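Just one protein chain is left out here, and the rest sit where they should.
The first chain written gets the first letter, and so on, giving A, B and C; residue counts start at 1 in each chain.
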Amino acid sequence: MKNRITIWNEFRHEKENETVRLIYPNGIHEAIAAGIAPRGDFEIRTATLDEPEHGLTEEILDSTDVLLWWGHMAHPEVEDEIVERVHQAVLSGMGLIALHSAHASKIFVRLMGTNCSLKWREAGERERLWNVAPGHPIMEGIGQYFEVEPAEMYGERFDIPEPDELIMISWFAGGEVFRSACTWQRGNGRVFYFRPGHETYPVYHDENVLRVVANGCKWTRRRISKTTFEFPRTDPIESL
Amino acid sequence: MKNRITIWNEFRHEKENETVRLIYPNGIHEAIAAGIAPRGDFEIRTATLDEPEHGLTEEILDSTDVLLWWGHMAHPEVEDEIVERVHQAVLSGMGLIALHSAHASKIFVRLMGTNCSLKWREAGERERLWNVAPGHPIMEGIGQYFEVEPAEMYGERFDIPEPDELIMISWFAGGEVFRSACTWQRGNGRVFYFRPGHETYPVYHDENVLRVVANGCKWTRRRISKTTFEFPRTDPIESL
Amino acid sequence: MKNRITIWNEFRHEKENETVRLIYPNGIHEAIAAGIAPRGDFEIRTATLDEPEHGLTEEILDSTDVLLWWGHMAHPEVEDEIVERVHQAVLSGMGLIALHSAHASKIFVRLMGTNCSLKWREAGERERLWNVAPGHPIMEGIGQYFEVEPAEMYGERFDIPEPDELIMISWFAGGEVFRSACTWQRGNGRVFYFRPGHETYPVYHDENVLRVVANGCKWTRRRISKTTFEFPRTDPIESL
Partner (left out) sequence: MKNRITIWNEFRHEKENETVRLIYPNGIHEAIAAGIAPRGDFEIRTATLDEPEHGLTEEILDSTDVLLWWGHMAHPEVEDEIVERVHQAVLSGMGLIALHSAHASKIFVRLMGTNCSLKWREAGERERLWNVAPGHPIMEGIGQYFEVEPAEMYGERFDIPEPDELIMISWFAGGEVFRSACTWQRGNGRVFYFRPGHETYPVYHDENVLRVVANGCKWTRRRISKTTFEFPRTDPIESL
């Protein structure tokens, strides 16, 4: 069965900024869609902030195995009701991949239970991502490291819960480090945070980045659809 | 320096139910306060739902090293603004101990990022809590197991993130099991969930239960006071 | 590509004990092989203690994706050289499933770095295994719990490192609990411990048990073949 992917993008920078539009003429979501399509048995849809219900109706989420999330300037505009809906979808089994500035998105912050804060710098520097989990399915086809340049810098301390699995650590030319690829299980769903990606750099045209995103889609894929929002009174199994 | 403890209780069952009042005449918070006082170098205060700001002003939280939370019937009445305040206090370094039905409190659910659901049954059965982390400071003075009877049953699956440390697992006479003592680091603070405790059973007069709660107060104690709610742009340390 | 499974059994109880032989006439390894064969795209071989090199030559291990291990009375007879070979195979990417009394096998103890001790009792009692990770691939097709009866009891404290993932917790009629399905990543390989199974009980004819073992074979499957036994001196990537 195909892996049903929904790529969500706030899709605002691309409309307002010529630089961004040149790099991602159809939006970051379409660049990612085109980049991962040949890398797996995916059925890909997109959704954006300005669609009704941000494009994330119950029907869409119920038929989504993995939701990718890219947001930045418009995090506060995402309706709390939709965030709650996405949250419950993840806890019921849908995978979520939070990309780059989605570290501060409402949905990622809510899933983590922390502020997800970090240091940052936009200086076009070199980033080298080291593979610290070569046996992990998300690292399939990735060597000891790869580089992204120019890259926006994200630096520690990243205020996240200790990841279940730490997969990549970034080195930045300016002197910082960052936990750039991390996974967590939440409810019945899998969450993957992946750092690379910036609206004014062509990061989502990079082969290694696209490979990791595609691998992430396979790894976070929904395995089950079962709400965790039930608190049943239950009879004893053994006689009391 | 003394360990400054604030015990929070919604304090409603005790006012409305004669059975509860007989067991906890001054409220669950006062029973816990009396029970842990001789077990550590504690400075203990209490706070309750019906006080202004639920008794949890900025000043109180800033001078609290560990906050204990007991709530049940009135979870929805806790103001979101106060929840946010407590949340940030934990992320800044304050410890939090969530007791029994606090699994469904707004603050615990927010810190976990999951629904924290479970099965339950009020049948006065026997619970046996097994110590699976005998080297952990929270288990100081606790043997291989202890029993609580009568106990309300809480059964798996408990919808929590995989604990950083699983400390006790409960066996119930009716046939269920439960992860009854669990810890997580969130931001700069430590969170401890401890299952025992029920308004109509005298659980907070039990020596073992009180010992674990007191040990938990020592372990979750604030180590630092430093917000994680900052996202600073930062200059490179190395020349670019 | 098929998942290449090697089922290792010390194969001694079956030769010495009539009761065991009646339950597992061709050995526990053949019972497991027959039980999992229809449940996945497996290529199954077996190996036993009394074969040359215990049936675990370099060639066999290099062409094994998952090694299952059943041992009990003859743990000390396994040659250290073979244990080292299996250990390096796991660290290079081969999966390992340690079954039941393999908790005390040389290879499992070495991978864990702890004593892997536990309490036990052979009283034919009821075991109920609770699913605490319903979204995990190893729990595919498993409900909230299943029962095994008669079961040998294994009780906490189980001296293992905190599992990366705790998947099932057992309840025993005699009053104990146990972490019965646990996973760990070691090097490039995955390790899965699964408790059920005993030589004098027909546990490896149980549908649920076989399903979990088969799922475990899929989950621990080798993803990579890359030794971790190299300590290279390396030139700087950046100019110093």
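The working rule: a contact is a pair of C-beta atoms (placed from the backbone, for glycine too) under 8 Å apart; a residue touches a chain by one contact, two chains touch by 3 or more.
Source: prediction; values computed, not measured.
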For this session: Would you list the chains present here that the left-out chain is in contact with?
Result: A, B, C
Problem set entry | Residue of B:38, B:52, B:76 or B:135 in touch with the missing chain, whole complex considered | B:135
For this session: Check each of C:118, C:148 or C:209 against the chain that is not shown and name the one that touches it.
Result: C:118
Problem set entry | Positions on subunit A contacted by the hidden chain, ascending | 128, 130-132, 134, 144, 155-158, 162, 165-166, 169-172, 175-177, 179
Seminar exercise, completed: Contacts from subunit B to the absent chain lie at residues 93, 128, 133-137, 140, 164-165, 173, 185, 187-190, 223-224, 226, 237-238
For this session: Would you write out the residues of subunit C that touch the absent chain, in ascending order?
Result: 91, 104, 110-115, 117-121, 123, 125, 153, 155, 157, 159, 161-162, 164, 173-176, 184-187, 228-238, 240
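Basically, only the chains that are shown with their structure count from here on.
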Exercise. CA centre of subunit A versus CA centre of subunit B: separation in Å?
Worked result: 32
Seminar exercise, completed: In whole angstrom, the CA-centroid distance of subunit B from subunit C equals 37
Problem set entry | Where subunit A touches two or more other chains, by residue | 164, 173, 185, 187, 237-238
